[in-house]
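Missing here is one protein chain; the remaining ones are kept as they sit in the complex.
Letters A and B name the chains as they come in the text, with residue numbers starting at 1 for each one.
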Amino acid sequence: MSLSTHNLSVGYHNNIVVDQVNLTIPEGKIIALLGPNGCGKSTLLKAMARILPPMAGQVQWQGQNLHKIPSKQLARKLALLPQTQPIPEGIKVVDLVSYGRSPYTGFWGRINAEDKRIIKRVMQETKITELANQLVSELSGGQRQRVWLAMTLAQDTPYLLLDEPTTYMDLNHQVELMHLLRQFNKQGKTIITVLHDINQAARYCDHLILMKHGEIIRQGSPETVLTKALLKSVFSLNAQIHQDPIAKTPMCVVE
Amino acid sequence: MKFLSFPYSGQCLVLSLLLCLVGWISLFSWSVIPISPHDALSALYAMNDDNIAHRIVHDLRLPRAMIGAIVGACLAAAGVVMQGLTQNPLASPSVLGINAGAALGMAIVSTITPWFGLLGTSMAAMVGGGLAWALVMLLGNAWKTGGEHGRLVLAGVAISTLCAALTKAVIIIEEDQASGVLTWLAGSLTDARWQTLDQLWPIALLGLLGTLLISQSLNLLQLGDDNARNLGVSLLWVKLGGSFLVLLLVGSAISAVGAIGFVGLLVPHMARMLCGQDHRKFLPIAMLMGACLVVLSDTISRAIIFPMETPAGAILALIGAPFFIYLVRKRTL
């Protein structure tokens, strides 16, 4: 019951992208937001991360209006990895990751032993330890994505929000990332991620939320969401649902 | 290049010593009445009222050097904050119109309603600079970081041109002789006295400390608005607070010595080359460097057509404009 939306409408200028959505995020799970381009999944995610203010309704964190909670306090509860990242000049990997600790540090950003331990841990988890002293601007796209993920992880939050984290990655890094998310989930994090790949979502996530035109069409376990009829109506796709031979999760095959 | 690899505290120390050295040289060099280097020092701790060299050092040179140092630190810090807020490597008080706006504000107040006094003029400088900057940021769509860099700069240049034209118009209409104003528009330390210093330092100190307080937030702004907010930075407060600090710093500096340009553009880049992107580290370095640069160019400005003086700002503009071009070329705009 920690994170929920109530009649939430969000948009840009006068354009409503997410329309009166009521959603309760099931705690302790990996949740995927799915839907065709422009369905409002990223917008919904940004609103839940208080990046976008609601036009109507509200997002609630433990019953409080999320957008009223002091930003720094909230930054210890949920962390967002945006879809596209700037490429900051002249910043070293280890410095960027350490910026993830800023919700816990004072105005001067001084880092203590505990912070250092966490930074070291997340850099190991994301396998960027050996990149520590390189400049972020000199890394490849996939490496950079992992560095940003490490920064988000360094925030050490119970909730992790990711906006299409696998988009710029090679397939092996995508698989690695999804495994990593599972590992964090086992440690108790709730993970909400926007994904493009339906099969990836079905295989690694516990709870899928299917969106179209700013509304939630269906949510639930992969088995209940990935049906022939829903894929047809949401993606206009003729697809068959089979069982993944390894993970035993549903898998859609386009006809 | 060895200096580049100095540890941070060493860099600070070297720069502080350099500032002392430059300040000391500025106390005795190029004086119509000869002042020995020793006089310059002894005037500081064993002032002799009858010694004319001591009098000059104490009454003219010392406040001048101190004002130069403070102004340099203020402008450099303002440049750092502006570049941090806009994420634009070309942002600085002179490029984004604050200097010209402040000059216009002061020109209007001091010619049309001269009874406001010195406090009034520094208020006018802040209001004028603030309005000009707000207009530039609005037109350049730069309140959200990561806007188009080139457009912001051109907007700044256009607003500067407009303000400069209006300033000159006001001045020519209100007073016949404009040469003093020309000097002031270029920025000069000629009229810097103890009285000016008394008014300058409290505001400047406040502003400089303020920039140190927001330096970590500036670090986080480098990651983009969304990430900064996600890390708990209150963007509204940082941007408003940062803008206010910039106005405080630039307004007080300009009302003390006139529109000295390019320090705010030049110094942050030099400081970054020395000690990287961490604002907590390079902000103090930038302040020291700015102080050295202004005191040094003030000394040079006395030397060029000795015994007459040229405005220090004119010299800085000659150094600064090529650097500006270099930055435009280097950066992808």
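Rule of thumb we're sticking to: a contact is a pair of C-beta atoms (placed from the backbone, for glycine too) under 8 Å apart; a residue touches a chain by one contact, two chains touch by 3 or more.
By our rule, contacts and distances are computed from a predicted model.
Engineer: What is the missing chain called in its UniProt entry, if the choices are "Ni/Fe-hydrogenase cytochrome b subunit", "Fe(3+) dicitrate ABC transporter permease subunit FecD", "Rod shape-determining protein MreD" or "Na+/H+ antiporter subunit C"?
Structural biologist: So the chain that does not appear here would be "Fe(3+) dicitrate ABC transporter permease subunit FecD", according to UniProt.
Engineer: So which of the visible chains would the left-out chain be touching?
Structural biologist: The chain that is not shown touches these displayed chains: B.
Engineer: Which one, B:21, B:47 or B:173, makes contact with the chain that was left out?
Structural biologist: Checking the options B:21, B:47 or B:173, the one contacting the hidden chain is B:173.
Engineer: Among B:60, B:162 or B:270, which one touches the chain that has been omitted from the display?
Structural biologist: Hidden-chain contact among the options goes to B:162.
Engineer: Applying the definition given at the start, please give the residues of chain B touching the unseen chain.
Structural biologist: Residues in contact with the chain left out: 90, 139, 148, 150-151, 153-155, 157-159, 161-162, 164-166, 168-169, 172-173, 176-179, 182-183, 186, 304-305, 310-311, 314-315, 317-318, 320-322, 324-325, 328-329, 333.
Operating definition for what follows: only the chains that are shown with their structure count from here on.
Engineer: I'd like to verify one number: the distance from the centre of chain A to the centre of chain B, where each centre is the average of its C-alpha atoms, in whole angstrom.
Structural biologist: 44
Engineer: Which stretch or stretches of chain A touch chain B in the complex?
Structural biologist: Against chain B, the touching part of chain A is residues 46, 49-51, 70-76, 79-80, 82, 85-86, 88-92, 95-96, 99-100, 102-103, 105, 107-109, 151-152, 155.
Engineer: Considering the complex alone, what residue numbers of chain B touch chain A?
Structural biologist: Interface residues on chain B, with respect to chain A: 87, 146, 213-217, 219-220, 222-224, 226-227, 229-234, 272, 276-278, 280.
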